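So, subunit A:
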Amino acid sequence: MATFFTMPKLGMNMVEGHIVGWLVKEGDQIKEGDPILEIETDKATNEVEAPATGILAKIIHHENEDVPCNGVLAVILNEGEQLPSKIPEMIGEDIAPKADVTSAISGADKKADGADMAKGTRIRISPSAKKMARELGVDLNTVTPSGSQIKRDDVQRAYEDMQKTKSAGVPSDVEAKAYTGMRKLTGDAMVSSTASTARVPLFLEASAEGLIKQRKSLSNEDEQVSYIVLLAKIIAEALREYPYMNTQLSGDQIWEFKAINIGIAVDSEKGLYVPVLKNVDQKDIQTLQKEFSSAAARALDGKATSEDLNGGTFTITNLGSQEIESFVPVINLPECAILGEGAITEKATIVDEKIIPQNRIGLTLVFDHRLVDGAPAARFLQKVKHLIEELDS
Partner candidate 1 sequence: MKTSAISMDESLAKLKIFKNEVMQELQAPEDLSKEQVLEIFRKMALIREFDSRVKTLWKQNFIYGLAHAYLGAEAVGVGACAALKEGDYITSTHRGHGHVISMGGDVNKMMSELMGKADGYCKGKGGSMHIASVDDGMLGATGIVGSGMPIAVGAALTASVKKKDYVTICFHGDGGTNQGVWHESINLAAAWQLPVIFLCENNQWAISMNYERATGNPAVADRAIGYGIPGVTVDGFNPFAVYEAVRDAVKRARAGKGPSLIEARYYRYIGHFVADDERYRDTSTNNPWAEQMDPIKRMREYLIESKTATEKEVKAIEQSAIDLVEASIEHAKNAPEPSEDTLWDGLYSSEFMKTYGGK
Partner candidate 2 sequence: MSSRTITIKQAINEAHHEEFARDDSVIIMGCDVGIRGNPFGVTTGLYDKFGAERVRDTPISEAAIVGACLGAAITGLRPIGEILFSDWITIPMDQIVNQIAKIRYMFGGKTNVPLVIRAPVGAGGGQAAQHSQSFESWFSHVPGLQVVMPITPYDAKGLLKTAIRGNDPVLFFEHKRGYEITGLVPEDDYTIPFGEAVIRREGADVTIVAISIMVHRVLKAAEELSALGIECEVIDPRTIYPFDYDTVLKSIRKTHRLIVSHEATRRSGIGAEIVSQVVERGFEELDEKPMIVAGLNVAMPYNHTLESMVIPDEENIKQTVLQMMDRV
């Protein structure tokens, strides 16, 4: 029987994928699980695997095409089979957003015809306004109608705003570049998080001696274990005990996640990536480290997959290598909290009434007070500290 190879939904917010290229040709013999297609979503490139073994009998969508999720991309046949007379366009629901006028995902010129893409209420646009928008390159989705429909004046205003933000009189001694791409995406995410969460930072310091010892013992020549992976493991344990820190706000519900997937922020030239380690509580450090290393490497190369980047329930971020002792990171929405790891610094500490030098690490937990109150959050952080310090025993 024919198998329809469809555009997969690789992320919660994914509605369509951009075909980067086919890794096989029409007519090729393929095996289930082989990567046969490369697609791109918001920020990541993904390989997609063949859903079945057989012959890639017909490719329907090609390089550079945008196809909605569940759209049929190709047909896989068994030996001797014929192509079905009717090939459906889509298998399953069209998961395009039902909101009024949402942000364009790809290409301003494709979406300039704003009314066409919205699936809910239609915004009326006068023919002249449409033409003007097209000529000026104004995205109609960014135009607010002053009356019941978008008119020329509205487009004109939007255009002028566009011009202002484009080049608000760059002074002669300033080098300007577009606020776009990863930078903008990250910026938008930061603003969104900051604006919508009731964020509260909690700070404490823990002895890092155990961490240092652990790290040394677990590392070898091939694989260096990084502090942050150790921390991830510890946090996973703490989250098992305090599952209310492994939650998300979803509409009018609080979702508590069974899986403990910890994202670790990675700074790269291209920007800020957060590869996610899945089921951290169930894996050993070596596995975790391997996973992290490869994911981080992919991220640094700009080749992070959605599998890499999605599904996180908690995030850790570390500025220790820059000698930062403590900082207040931004919660990685829609998660409940984020832990900022500072540098391990040798400090004068009082132990058993004596002042000794001790390696200490600063930890900042920023949590969303909508989901958790101060004391419970503090208990969680306290547990983390204890777990860290128990390593030194």
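The candidates were selected such that all candidates are chains of the complex that A comes from, given by their letters.
Odds and ends about this structure:
Just so we're on the same page, contacts are C-beta pairs under 8 Å (C-beta built on N, C-alpha and C of every residue); 3 or more make two chains touch, one makes a residue touch a chain; residues count from 1.
Computed from a predicted model, the values in this text were never measured in an experiment.
Picking from 1 or 2, the partner of subunit A by touch in this complex is candidate 2.
Subunit A meets candidate 2 in the complex at residues 126-131, 147, 151-152.
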